[in-house]
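Here it is, the structure in full.
Excluded from the complex is one protein chain; the other protein chains are retained at their positions.
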Amino acid sequence: MRPSRSSRFQGPAEGIRCRAYGRGQQAGESVRGLRRRLCGGLQVPVEAGIVEAAPRLAISGLTKSFGGVHALRDVDLTVASGEIHGLLGTNGSGKSTLIKVLAGVHAPDAGRLEVDGRQVSLPLAPGEGERHGLAFVHQNLALLPEATVIENLIAGDRRHLGRWHIDWAAQTRRARALFEKHGLRLDPRTPVEDLTQVQRAEFAIVRAADRLADTGGVLVLDEPTPFLPLDDVRELFGLMRRLAGQGVSIVFVSHDIDEILEITERATILRDGCVVSTFVTRNTPRDAIVRAIVGSDVAGGRVIPAPVDTAPVRVRVEDLTSATLSPLSFEVRAGEVLGLTGLLGSGYDEVPYLLAGARSAAGGQLTVDGQTVAVASVTPARAKRDGIVLIPGDRQKAGLALDISLAENAMLPLLGKSRTIHPDARNKATRVLMDRFGVKARHPAQAAGELSGGNQQKLVLGKWFQLGPRLVLLDEPTQGIDVGARREIFERIAELCASGTAVICATSEFDQLEAIAHRVLVFDRGRIKTQLKGDHVAKQHIAEACYQEDRVHDAI
Amino acid sequence: MTRSDWAEQAERFGLIFVWIVVILLFGALRPDSFLTWSNFSTILGSEAVLVIVTLGLIVPLTAGDFDLSIAQNLTLVSMLTAILNARMGLPIGEVIPLMLLVGAAIGAINAAIILYFRVHSLIVTLGMGTFLHGVTLWVSDSQTIGGLSPALLKYVIINRLFGIPFSFYYALLLALGVWYMLGYTALGQQLLFTGRGREIARLSGVPVGRVRLMALVISGVLGAIAGILYAGTTGSANPSSGTALLLPAFAAAFLGATCIKPGRFNALGSVVAVYFLVTGINGLSVVGFQTFVQDLFYGGALILAVIISQLVSGRKERAL
Amino acid sequence: MTRSDWAEQAERFGLIFVWIVVILLFGALRPDSFLTWSNFSTILGSEAVLVIVTLGLIVPLTAGDFDLSIAQNLTLVSMLTAILNARMGLPIGEVIPLMLLVGAAIGAINAAIILYFRVHSLIVTLGMGTFLHGVTLWVSDSQTIGGLSPALLKYVIINRLFGIPFSFYYALLLALGVWYMLGYTALGQQLLFTGRGREIARLSGVPVGRVRLMALVISGVLGAIAGILYAGTTGSANPSSGTALLLPAFAAAFLGATCIKPGRFNALGSVVAVYFLVTGINGLSVVGFQTFVQDLFYGGALILAVIISQLVSGRKERAL
Partner (left out) sequence: RDGVEAAKAEIAAYSGQPEFTAPGEPFDARACMKGKKILTIPASSAIPFIKTIADGKDALAKTLGFEHRQWENQGSPTQYIQGMEYGANNGFNLISLLAGADPRFFQPQVIGAQGKGVKVVASHLTGLEQEPPAGVDSATAIDYRKAGELMADWTIAKTGGKVNALVLTSNEALSTDSIVDGLKSAFAANCPDCAFELANVPIVDWATKVQPLVQGKLQTNANLNYIIPIYDSMSQFVVPAIQIAGKTAQVKVATFNGTPFVLDMIRDGSVEMDIGENLDWISHAMLDAEMRLLCDLPAVRDSKVPLKVFDAEHMDGVSKPAKASEGYGDAYVAGYKSLWKLE
């Protein structure tokens, strides 16, 4: 069903009922109501969804600011027992901060917390939430890569761990049983760095579930899905439903509105640290949610102009081979976006790293604008010289140095160009870049880590796109990015294409491919299974191709 | 065993193997005097203090903090032990608990400054070390103070088990304790996570601040124990005793992280590292080389040993 | 200026402010002998060596590597300078380039081992330092060697500009050079990213290995320059000269990272830190306090200075 295209000043969006109404308060009646109205700039009243006598989790008036940044303002949130509650909001709207307050990482400035009707005094000590039945999967999972699975499982655990002795054999047995119960095939003794992203996400979720009390509790998942391909998301949802069925309450953060629609009963939207609405998910139209998140309409549909079949071939990959890839060849035309996708382990996500020299290939040639090189001999430095840039998926580790300034991060790829550096010129250039790519920040000299995830990603794109590359390699370019920012990133990619750059984008998000890709290669076990073109580049078709029986064919 | 299992075992015990080679080498040169029980008991008994200082370093190192003040903590404690016991006549049984308190207090003050003001541990403990050195010079009036109670000497250096002075067994017990703590207790896991990923630790519910405090207090107490044993070994305290131990202890801590549990600071590895280096030094002086050769050996052996362990592991990239 | 601008400036210049307070304090106590140009010119001239050692530390520190061998590099170079010049009569003009080569070679060997075998820089340079100490003892036969060419002394300590020996200006020039290199050149940025996010640097096309090599070679050369100046300042070389400089240089490097460019190792901050600490020590000597007070001051000032800078910045969490 489609909602009416109401402007945001016109009244409540269908299905989003406002909390203030539900409490019988009128706007302006109380200081809190007034503040809430000012803060969101939201003209619509808000109504409570499910009114419950004793909610599992009740947060009220939660406020937290860091210096001048108001990360949370007077936030109220209730979660019923057995409820799956969505938490939405643009990048930097304060979702993680809310969760970190619950986890005892941050001390709030004000606010009350009740669990099962019992008052819990804030701030919580780290790990104390566990005693009240709270368990967390944090954004970026919070796993220590060089430690083993079992060590990660028990670190900080108080439920299963005595203070004076760890019986490793018993813990390992317990871990095996736990993994079996949740259908995970993991050896507890492998280092986490040897796990795939998906395995890491699943493990983090199981770890959190393991911390929950046997009866109920609250599981808080902060964006666990961006790493996961579709069927793993399904699997995760299965797990969540099972847990909810056992009475566990779940708070689920995601930027994917379809996921929210599918799994949650109610959801809360944050904007600039304020709750703008809490609503019952069922029957709430997508657009209304998007509008409430972003505060304005967001266009949908394809971003990229139609492909030009006559454009010259700009990039040619021949016989690319690696440990997981059997020799594969493909080409990309100037101004074309080539999507790579597939199921977990199909190897599509390795291609960008191999071509950029970030991981070493076993064999193959790469031709860009007629210049041919052996892929095995490519290094990141050489790739950059040749106009090939890589936007890695792991922003924190591979994208930005978080304690260094925006400007320095932004200008890092330009370093080879001149030997000396002029900080003023650098700041000026960075400001231009920030404007062009819509990076919201106070000052170029600010540390990159102070930006929200979306702004960090825009900065990463900007820093590479400014080189005027010939070939751009993207790995999950909008992972953890809100709908508004996502759109902006697509537009940047479109601009780049318009200038004739060839783009290869590896992603597991099919609607992203639908929005930007001219052509999609679907991978299976290290080979190209299917090529999709034209109208076939659609979510539906891509999904079908991925899940299709092992049959290589070419859709036109 | 598969190839990689072999490599792994070779890596774990590589340093011990090199150690044995060194022993055999010196043994071949001077079988009569090097390969004797009395020589080995001498080696084992004399470096107990260094073992304990190294243990004191690896605990905060595991949690990601340097404790450069441990050497001066040792010096101050040995000096206070001498003053209280030899000069002021306080019985040694009362001095020891007092000294452990002093060590714990030094660790706690380090931690308080590091944690509350969020300063790098290196600079705080460097400053604290210099400060403590000043205090030592002050209380001792820069004098070496001897005349410690024979009871202390007896239980440290004179009494023996299997011909080895007691001090060795104290060091061994402490090493086992630290090994157990790092490997088999919740605190050990918390230390590891705190050191390798502070933010991750925090998010996993580890009380990072308390863990770092604990590590520094443990280090302080180990420093104090080393100080008491130092006084018991030399029968005296001098105002510069500990200074020379700091760098060798760091060397042993990092060398120890290449064996037994490669890639992690570990207590047994540290013990092996200390005695490996000391055996070499002893061997050189038994064979009769000039003292500068000791430095050549020490530096060379340190580098060679880590190179060998890296070659065995296939030059693996490590955090340490 | 807004409040936060104020705080920022206060943080940047906090240490200089504290320094001035210290100067005024001692000046008030002994205006006649402390607050004299000759006293300050002496301080500035005689601690040039420490400034250069500190500079040599911060370059690899920025790239994430420790160079603990720099002090023994200095000692060896000053000893070789003395032997070649005073004993073997090689003109100083030929000795200097040779010594710079020695320094660069030491840095390159450190780097080769660290990079090829992927070993932690701390253990490699610790081993290298001990090894170099052995070499120094060997070549010098543990003797102090004097009688260096007057030309060297003239251009280091005897000739003056504004009453300050040339050595100060050399240190200042090097500091400006390192400051410019770290802040205004591509290499400086590459060093920074190599130190703070090695993977990010690598993916951005920074030749991480070469950058670390460069840092260690620069450190080696700075160590050699410090060694030559040491020989030129004292007119002699002794086998233990550098040892005592290592910890003060580390202290200055970390203290320097709290000012001018807070949160980063920086050359001007290091210069300020060295002279702040040294001024205090000199002041205490002039006033005639006992030596233990020097240690109390040094340790206390170090800690207090970082505490103050953290208080000014609102106890900000930092990588350093």
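Just so it is clear, A, B and C label the chains in written order, and each chain counts residues from 1 on its own.
Just so it is clear, contacts are C-beta pairs under 8 Å (C-beta built on N, C-alpha and C of every residue); 3 or more make two chains touch, one makes a residue touch a chain.
Since the structure is predicted, the reported quantities are computational estimates derived from the model, not experimental observations.
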>> Using the touch definition from the top, which of B:Asn73, B:Gln189, B:Ser219 or B:Gln294 touches the missing chain?
In response: B:Gln294
> Of B:Val18, B:Val124 or B:Leu137, which sits in contact with the chain we cannot see?
Replying inline: B:Leu137
> When the complex is taken as a whole, what residues of chain B touch the one chain not shown?
Replying inline: 30, 33-34, 36, 38-39, 41-43, 45-46, 86-87, 137, 141-147, 153, 157-158, 165, 233-236, 238-241, 243-245, 248, 278, 281-288, 290-291, 294
>> Using the document's contact rule, name the residues of chain C that touch the chain not shown here.
In response: 32-33, 36, 38-39, 42-43, 46-47, 49-50, 137, 141-144, 146, 153, 157-158, 233-236, 238-241, 243-244, 281-282, 284-286, 288-292, 294-295
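Definition applied: only the chains that are shown with their structure count from here on.
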> If you average the CA atoms of chain A and of chain C, how far apart do the two points sit, in angstrom?
Replying inline: 46
> Where the CA atoms of chain B average out and where those of chain C average out, how many Å apart are those spots?
Replying inline: 28
> What parts of chain A, by residue number, touch at least two of the other chains?
Replying inline: none
>> Applying the document's contact rule, which stretches of chain B touch chain A when the two form their complex?
In response: 183-190, 192-193, 196-197, 199-208, 263, 319
> Which residues of chain C touch chain B in their complex?
Replying inline: 68, 113, 116-120, 122-124, 126-135, 137-138, 142, 247, 250-251, 254-255, 290-303, 306-307, 310-311, 315-318, 320
> Quick one: in the complex, what on chain A touches chain C?
Replying inline: 67, 356, 358, 379-385, 390, 392, 397-404, 408, 411-413, 415-416, 418-423
